[in-house]
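Left out: one protein chain. Kept in place: all the others.
Chains here go by letter, A and B, matching the order in which they are written, and residues are numbered from 1 within each.
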Amino acid sequence: MVLAPLQVTADALNYTWILVVSFLIFFMHAGFAMLEAGQVRSKNVANQLTKNLLTWSVGVTVFFLVGAGISSLVGGSGFASAASTSGTGWIDWLYGAVFAMTAATIVSGAVAGRAKLRAYITYTFLLAAVIYPVVTGVTWAGAYISFGGAAFTDFAGGMIVHGMGGIAGLTAAYVLGPRMGRYNEDGSVNVIPGHSLTFAVLGTLLLAFGWYGFNVGTSAIIGGDGAFLGDQLGRVAMTTTLAMACGAMGAGLMAWVRTGKVDTLYVANGLLAGLVGITAIPHTTSWWGAFVVGGLAGIQLPLVFGFVEKRLKIDDVCAVFPVHGSAGVLGTLLYPFVAAPGVVDSVLNAFVAQVIGVAVIAAWTILATGAIWAALKAVGQARVTPEHEQEGLDVSEHGVETYPEFGSGDSVVADGGMVSESVRADGGSKDD
Amino acid sequence: MVLAPLQVTADALNYTWILVVSFLIFFMHAGFAMLEAGQVRSKNVANQLTKNLLTWSVGVTVFFLVGAGISSLVGGSGFASAASTSGTGWIDWLYGAVFAMTAATIVSGAVAGRAKLRAYITYTFLLAAVIYPVVTGVTWAGAYISFGGAAFTDFAGGMIVHGMGGIAGLTAAYVLGPRMGRYNEDGSVNVIPGHSLTFAVLGTLLLAFGWYGFNVGTSAIIGGDGAFLGDQLGRVAMTTTLAMACGAMGAGLMAWVRTGKVDTLYVANGLLAGLVGITAIPHTTSWWGAFVVGGLAGIQLPLVFGFVEKRLKIDDVCAVFPVHGSAGVLGTLLYPFVAAPGVVDSVLNAFVAQVIGVAVIAAWTILATGAIWAALKAVGQARVTPEHEQEGLDVSEHGVETYPEFGSGDSVVADGGMVSESVRADGGSKDD
Partner (left out) sequence: MVLAPLQVTADALNYTWILVVSFLIFFMHAGFAMLEAGQVRSKNVANQLTKNLLTWSVGVTVFFLVGAGISSLVGGSGFASAASTSGTGWIDWLYGAVFAMTAATIVSGAVAGRAKLRAYITYTFLLAAVIYPVVTGVTWAGAYISFGGAAFTDFAGGMIVHGMGGIAGLTAAYVLGPRMGRYNEDGSVNVIPGHSLTFAVLGTLLLAFGWYGFNVGTSAIIGGDGAFLGDQLGRVAMTTTLAMACGAMGAGLMAWVRTGKVDTLYVANGLLAGLVGITAIPHTTSWWGAFVVGGLAGIQLPLVFGFVEKRLKIDDVCAVFPVHGSAGVLGTLLYPFVAAPGVVDSVLNAFVAQVIGVAVIAAWTILATGAIWAALKAVGQARVTPEHEQEGLDVSEHGVETYPEFGSGDSVVADGGMVSESVRADGGSKDD
């Protein structure tokens, strides 16, 4: 009887696992597309969907040709382009690419409803080529950040992917300015509800499904010593599940306390915030820590959303900062306080290392993102014209109407003639 | 060359499989959410979605702290809380949890459109803590039910999960009473169509995808003796596929025979009924038996639905009893009659064991569920006010409108009429 070499078994299992979880993480683009489409006006849905499709398409191509090489360059291994690798090296590249594209697509939710398509694509190009690769080069690849012997810890990208994406989104939304009509002259706020909670919740659940790949998939199956890594897999699965659940409950509870009603979108986004919160630390957190991290990530959601909306007056359309940014920072910083016994030697050193990591990533992200969008703005390419914004970006940027038969009475006049001027516009004409 | 220990290979493969199928079964919540959302009125969609999100969130937390321990306690192993386990024990817990949450979420489809959110959450809490754990404690954990040497057989939860959920839903819907306007004073029936067949069919296909995890995933990959369990995996994959297909055809055929038209929703729900029908017995059923089980599960769907609607006059909104309840009972009872040769020693003993199992689970489920909803009703907390039911639960319970741009107020009339003023806002009033 021929026996199986350990190396074959370990390679086969680990790489099959990486493929499966890469597919799951790719699937999160369906989740982001639905979540964001549901949260925008019906006149901007096709624009949001197109941005999602092109984020992946442009981003993954750029990451193949340039981004992966920049990451290894910054990490100290020289410019190793994905084009020059082969075989399992391409599996590793795909695995890196799906994380990179998650960071990229988060931004599109913040700048919805007014960013020019070419501006967004330009930014995505630079994010995939440089901004995100520098972050992973400094952290996962180079492991440069530590304090007193404690290394900066981010297991699956709570800060590196989600925190970075959320902060980038907030920065871009700030530079762009709010949508027309979002704020009154006296500074008071107008709510612009998304067009479909059903799509938003669908997106939430697609994302949660993919997230199991994101977190649990970051653990190998068989370790370098040939042992089955069941302890780590089990802990990550448990903390991911509990933090997600507590995020939904925390946000729903806050909404109920403040308004007497359980807002559906807060529950959904709270579930996601709980997932973001645990993503940096699912492999070290105790079970009660998962309750704490998820619960706090959910509770902070309505508070941070209100702060961004009312104090900062930034129009973060899909709430990407409270969901991905502040929740990612929160979980990353909580690392030493919620860890299972024996994980952390010095709580202080570990905490300082986390603070340094968060600060470095946030500073770089704000600077790079702010500079790019400011430059686009300076040349008049950041934002569509007021007329196009009124009309909706679907018509002006894409020449399509997402729902030609609904929501606009006589918009379909001949099976043959889509008449675009009838697209319902806020602030605009039709039957206003 | 280092060789792979069999134990490492078996553990790694079996636990990786459990993780993958647990993710698939979790994904069924996206399916239930879409299936149910599509089958309710647009004024109640956000309520249905919120219940789905909270079923998972509340339920999985309760099952972690209490439910899993109750199951092991009833099963005779003492109260083993999930909090006190570790490593792969948490993988096993997650695997149990996704089955438990499937049972829980089925109920929400039956009580749609009139149950108070707090009543539903209370019931979900108790289902996850006690009702479902007692069922699994008696069956999978304790294996107490047998007759003449034949043990009660339920491979993946055709009765334990789906039958239980469907019966619980029917019971809760009976206690709650029908939606306003569902029955006329003379006892005749009004149909209240769901708001989107597209979402309903999407949910059906998401569920079918997850169901492969539910059924095939219940088989281990490598057995205790170190052999590959390909025979069992293959049979389960085959019977699951054929029963699903025959369920859709059976229900579509019945609809066509009775009305001359192939009702889309019957085909979709028939596909699910076929899956439910085979879930108890996919590992033992012959290929022709899969045709029988799936076909009968589909055929009974329109008949049982009509019986519940017209004779019992129970308003089971999403048809959870014909899909999960009666189909689950049917498949469980058919076990000895459709089994592959050599599986069943005594058809009579096996059948009696199945009858006992079905009766025990049904009786416990009806009693526990009926008592809880009756108690909630007695204190006036089971059902929203008639005004809120008219208005829709989205506004009254959640303060949101699912589709603020579509379905303008006056186009929805019969069972309540959504009035949009309270929510509509992009800075203007409803009419601007």
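Worth a mention:
To be clear about the criterion, contacts are C-beta pairs under 8 Å (C-beta built on N, C-alpha and C of every residue); 3 or more make two chains touch, one makes a residue touch a chain.
All figures in this text were calculated on a predicted structure; none of them were measured in a lab.
Among A:Met34, A:Ile192, A:Met249 or A:Ala327, only A:Met34 touches the chain that is left out of the view. When the missing chain is restored to the complex, the residue among B:Thr153, B:Thr241 or B:Thr332 that touches it is B:Thr241.
Set against the missing chain, the residues B:Ala82, B:Ala128 or B:Ala268 yield one that touches it, B:Ala268. By the touch rule set out above, chain B reaches the unshown chain at residues 3-10, 13, 17, 20, 24, 41-42, 181-182, 184, 190-193, 195-198, 201-202, 204-206, 208-209, 212-213, 216, 221-222, 226-228, 230-231, 233-235, 237-238, 241-242, 244-249, 252, 259, 261-265, 267-268, 271, 287-288, 291, 403, 406-407, 411-415.
The missing chain lies against chain A, touching residues 1-5, 8-9, 11-13, 15-16, 19-20, 22-23, 26-27, 29-30, 33-34, 37, 45-47, 49-50, 52-54, 56-58, 60-61, 64, 82-83, 86-91, 93-94, 97, 117, 196, 199, 202, 394, 397-418.
Throughout what follows, only the chains that are shown with their structure count from here on.
Separation between the centroids of chain A and chain B, computed from CA atoms only, is 31 Å.
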